Structure formats: C-alpha cells, structure tokens
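Complex shown without one protein chain; remaining protein chains in place.
Read from first to last, the chains carry the letters A, B and C; within each, the first residue is number 1.
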Amino acid sequence: MHYEAMAIYNVAVVVGSIRESSLNRKIARAMCAATPDSLACRIVEIGDLPLYDPDLDENPPAPWTRFRDEIASSQGVLFVTPEYNRSIPGPLKNALDVGSRPYGQSLWAKKPAAVATASPGVVGGFGANHHLRQCAVFLDMPMMQQPEAYFGGVSDDKFAADGTISDQGLRNVVGSFGQAFAGWVDLIHKGRNLLACDPSGSDGERPAVPLAT
Amino acid sequence: MHYEAMAIYNVAVVVGSIRESSLNRKIARAMCAATPDSLACRIVEIGDLPLYDPDLDENPPAPWTRFRDEIASSQGVLFVTPEYNRSIPGPLKNALDVGSRPYGQSLWAKKPAAVATASPGVVGGFGANHHLRQCAVFLDMPMMQQPEAYFGGVSDDKFAADGTISDQGLRNVVGSFGQAFAGWVDLIHKGRNLLACDPSGSDGERPAVPLAT
Amino acid sequence: MHYEAMAIYNVAVVVGSIRESSLNRKIARAMCAATPDSLACRIVEIGDLPLYDPDLDENPPAPWTRFRDEIASSQGVLFVTPEYNRSIPGPLKNALDVGSRPYGQSLWAKKPAAVATASPGVVGGFGANHHLRQCAVFLDMPMMQQPEAYFGGVSDDKFAADGTISDQGLRNVVGSFGQAFAGWVDLIHKGRNLLACDPSGSDGERPAVPLAT
Partner (left out) sequence: MHYEAMAIYNVAVVVGSIRESSLNRKIARAMCAATPDSLACRIVEIGDLPLYDPDLDENPPAPWTRFRDEIASSQGVLFVTPEYNRSIPGPLKNALDVGSRPYGQSLWAKKPAAVATASPGVVGGFGANHHLRQCAVFLDMPMMQQPEAYFGGVSDDKFAADGTISDQGLRNVVGSFGQAFAGWVDLIHKGRNLLACDPSGSDGERPAVPLAT
C-alpha cells in the first residue's frame, strides 16, 4: 500500500480574472500561503489562451499546450474566481474547455478540486461558484463541498500594499478554506491509493463512461 | 400610440461554436430562414473577440467595438449554441461578457431573447441552455420560455450538402422555434411601446437597479 | 383592440415558508402594499397541500382543488421565498408541482411572474431564486428579470410589531420591486392583447409544444 506521512501534491491554482491587479489573484495567493506543506500551489495563467476552437485541435496553439502541461502535472485544482453576469467569467470557462479537449483527452479527470468565489457585491459569486461545480461533474473532478466560500464585499481596502489580506475576518476564512482543501486532496488521494491495493478486489472509481448524455 | 402592422426588428444571432462547419451555425441559419418578415436576422461573429479583460476597457480592441456595435443595433437576440462541459462554451460566455461591459454600459439590456441548444448527445445542451438563462436575468433580457429547444442527437447526416436541414423532424421544430421567437420579440416591443404611451401614467419596466448583488 | 386605462390584474402571491411568523410573509405583504392599484394581490396558502402524488390525480384532495382554483383565477404570480438547502423550500416546490398537474392541465402557463428571495444570511436566497426560475421556463411563465431581489440579512428586528417593515432600506427595495412587477404584468398582458388583435395576423406566443424533452 502506498502511504506517505508527508505526501506532496502539486496544485494548479486557476484564477478567473485576468486583469493585473485582480482581487481574486490576491485571495488565491493568500489561500495558497495558508495551506500546509502537503500542497505545492502554483498559479496557472489563462489570459493568453486563444478561444477554444475544435478546428485547432490538430495543431494546437502553444499557449494551449503550455496550459495543458501544467494541468497534467498537478494532483489537485483550486479555482478562485469572480462572477461575470451570474456565471463563470469567459476567460475561465475558456480555460476549462481548453483543458478538457481534444475529446477523450481531458486533463481534469479525477483531480480533487475546490472553488472559492469573491466579488465586491454581497452575493459573493454564488452563481459562478455553482456553475463551475456543474462543469466539475462532467469533468469528473471530486469537489470539496464544505466549507463553501462566497466572499462578498471584497474591495481593495481589504488588502495591504504588498497584496496580502489586511482584513482579519477575510484572512481567517481564506486561510480556513485553504487548510480544508489540503485535507480534501489528501482524503481523495489516500482513499484512492488504498482501494488500488485492496486485496478484496474492489476497484473504487470506475473510468467515466457516458451513460446517457 | 406607436403601432406598425409590419414592424421590422433586427435580430443579432449569436452562435456558440466558432468552428467552421458548426452544426449550431447551420441550425441558426435554418431558424432564421423560418422566421417571418418581421425579423431581420444576422449572425454576429464572436470568434475573433479577445478574452474579456477589464484592463482593456479604456482602449478596447477593435473586435470588441465591432461586436458591441452589432449588438447595439439589434432589437432582439437569438442564441444557438452547443454545450461544453455542461455549461456555456467559453467563446460564447466571453462574448456575453464583452457585450456587458464597461460597467454600466451593457448592450444586452431590454432586448427580448431566446436560446436554443443542440448537441450530438441526447441531453441536447440542457446545461448550457439554463446557464445562459441565468446570465440573461442579470443582463435584463426578457427570455422566451416556451418552446424550449434542446436539440439532441444532432449530427452531420441531418444536413444536406448545402448546409440546410435534411431531417424533416429537426427542420420542423427548428422552424417552429424561429416563428415562436418572432412572436415573443413582437410581444415585448409592442407591450413596451404601448405602456410608454399609456395615458394612465404606468411606466412599465423600471430601469434595472441592483438591489442586493 | 382591447385596452383599459386602469386594468386590474389578480395576482396570486405564493410564500415559500409555511411557519406562522415567516419573514417572507411579512415581506410579501409589504410588497403587495407597495404595488399600484392595477394589481389585486392575494396570498395563496400552500401549507395544507398534501405531497404531490400522481396516484391521487383522479380524486384530488380538497386542498389541491382549492389551490388550483386560486391560481386559475389569477393573471400574475408573485413568489416570495426563503432558501432551504440552496434550493426551493420543499413546501413551495410541492405547490409548484400541484399547480402543474394533472399532465397537460398546468395552471401556471402564460402568467407573468416574479420571484424575490429573502434570508438571514448574506447570499439572500440566490440558489432558491434561480432554481425557481428554471422551473418557470418549463411552466411557461414569463419572468421579470430586473430588478433581481436577493434580500440578505433579513431578521425580526427589521420589522415593527404590526408586521410592517421598519428598516427604511429594506422597505424601499421591497417597494421598488412591487412596483416594477406591476409594470411587468401590464407589459405582458398588453403586448399579448395587442398581438391578438393585430390585423397583420401575427399570433404572438405559440402554444407550448415540447420539442425535445
């Protein structure tokens, strides 16, 4: 049985806003800093990805390949995103699509994941959060359910000049979320490893077979 | 009271797939051909739109301006789209975002709209259909509710070489949808015009005021 | 052409919580009080409806018949509801189902509608709000899109002893919502009436024909 007291998981962190001074990027950084040593987090850029077009599958643009390689080398995915028009921002949805193709070669499958949303308004990105969760069903990513994170009322004055979170309350919940995510990644991978070595022959998760889609 | 027996409405048709031989594009064309003379449909291209980035708002890329001008000059919007990963395709979500910004200058508001989804699978794009409807709430687009259109089992062999629909059943429901949409556009515009001239002072729709977002 | 300067519409108000001192019931009352004279609002009770069971369709329980009669006699529907477990409360979903059956005899079709959600938390019932909107698509109820109403942070101390809203901010947005709804009901009915008399032969909304469900 594969077992490590201090397993290290590479985590791809995908930020839904591509503007330079994105609040979600700052939150993502603070969240990563709060995770235990078992996670090695790295922000994977999405701002340079050409729009997904199946006609390009045979000769994929270089940024697609770069992005896919980074997702492929991760053992978990953390999404931190604003909401645009009650759903996932276009650039983030495009990244999800790029990573899921060509058909049958999705790179998201089986990776434990979580989503946190943040917005200046009070609803805190609820719409984007749950639309992304619906995608994760198809993409076969086991999603952390709790804690949910809808960070509302987020604005520049909750951050220090160096980009860290100065608001105590926000910093606490962001940190709790990061730690919970580390536990979720560990749970999924250890459970899966254990089943793979199970002498009773149980084989845990099956490969995703479309039933009626 | 403003009244025209044969009002003409410009309709922006937005196709969710940007590949060249898109089945949804063929369906969109057939749908437009089936609408009565009251609608002038035109496909508005989205494949060249750079990813939405608020940092570019001050100097918007030319394709954003071209797209926004085309939406601005329409009196109705028809979405015809596949589903990617149980939600709106990235390129289409990006187009929705581009048309909604800069903040406070959304071009979608008040335009009556409808969405049809099509896919090779049997579910027919249900997930994309309703995610787009959630966006339309925020964008303040009155949506046609019925008939719903989830065109499943769509494949190349339902189309003739010239791109028209050869499958009788699909052609019929596509045509019915286009005609129903024309009625919906007419209903919203005529109801709105009538209220605007109402001597009783009723003022119909209010400007969208965010309550708690 | 049918036209009335002061049309009167009966509005069925459906409150999603059935507890006696429901905050949503108080909000619903305040909302109704704020509507113009064109609407006659009446709360339709749902707490006594037996769970929907198709086996009872032939001999429906008396509360089902009472409820259906009240919906049938309305020209608009206003939903005011909390969120239970990120979705529509069970009692309200049950009422939607009772009103939609027996198959082919739904009473909701074509009635203009709106939904406001309220909760003690900050998210304000976003999940319930949009799940109900998804139902409204199938039920063919034209939904008011804006303003959206997610009333968060609602608690007893925002109400006076007589049940009216004492909090100025909440009272204002509740009132604005009620007035906007009156405009929406008027728009849909007047647009529909106008089309019905249109000499050009346009017939507006088509009967709901399931396409691919």
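Quick note on the criterion: a residue touches a chain if its C-beta (ideal position, glycine included) is under 8 Å from a C-beta of that chain, and two chains touch if they have at least 3 such contacts.
Quantities reported herein were computed from a predicted structural model and do not represent experimental measurements.
J.: Of the residues listed, C:Ala12, C:Val122 or C:Met144, which one is in contact with the missing chain?
T.: C:Val122
J.: Among C:Val15, C:Val44, C:Ile71 or C:Ile88, single out the residue that touches the unshown chain.
T.: Residue touching the chain left out of view: C:Ile88.
J.: Which residue among B:Trp64, B:Tyr84, B:Trp108 or B:Tyr150 touches the omitted chain?
T.: B:Tyr150
J.: Hey, which chain A residues sit against the chain that's not shown?
T.: These residues of chain A touch the chain that is not shown: 3, 5-6, 36, 38, 109, 124, 130, 133-134, 136-143, 145-152, 173, 176-177, 179-180, 182-184, 186-192, 194-195, 198-200, 202-206, 208-213.
J.: Please output the residues of chain C touching the missing chain, sorted low to high.
T.: So the residues of chain C touching the missing chain come out as 17-20, 47, 49, 51-55, 84-91, 93-98, 100, 121-123, 127, 131, 134-135, 137-139, 210, 212-213.
J.: What chain B residues would touch the chain not displayed?
T.: Missing-chain contacts on chain B: residues 86, 122-124, 126-127, 130, 150, 152.
The rule is simple: only the chains that are shown with their structure count from here on.
J.: Validating interface symmetry: for the copies chain A and chain C, is the fraction of residue numbers used by both over half? Same or different.
T.: Answer same: the two copies use largely identical residue numbers here.
J.: I'd like the angle of the rotation relating chain A and chain B after CA superposition, in degrees, nearest 5.
T.: 180
J.: List the centre-to-centre spacing of chain B and chain C in whole Å, with centres computed as mean CA coordinates.
T.: Distance between chain centres: 26 Å.
J.: What parts of chain A, by residue number, touch at least two of the other chains?
T.: Only 86, 122-123, 127 qualify.
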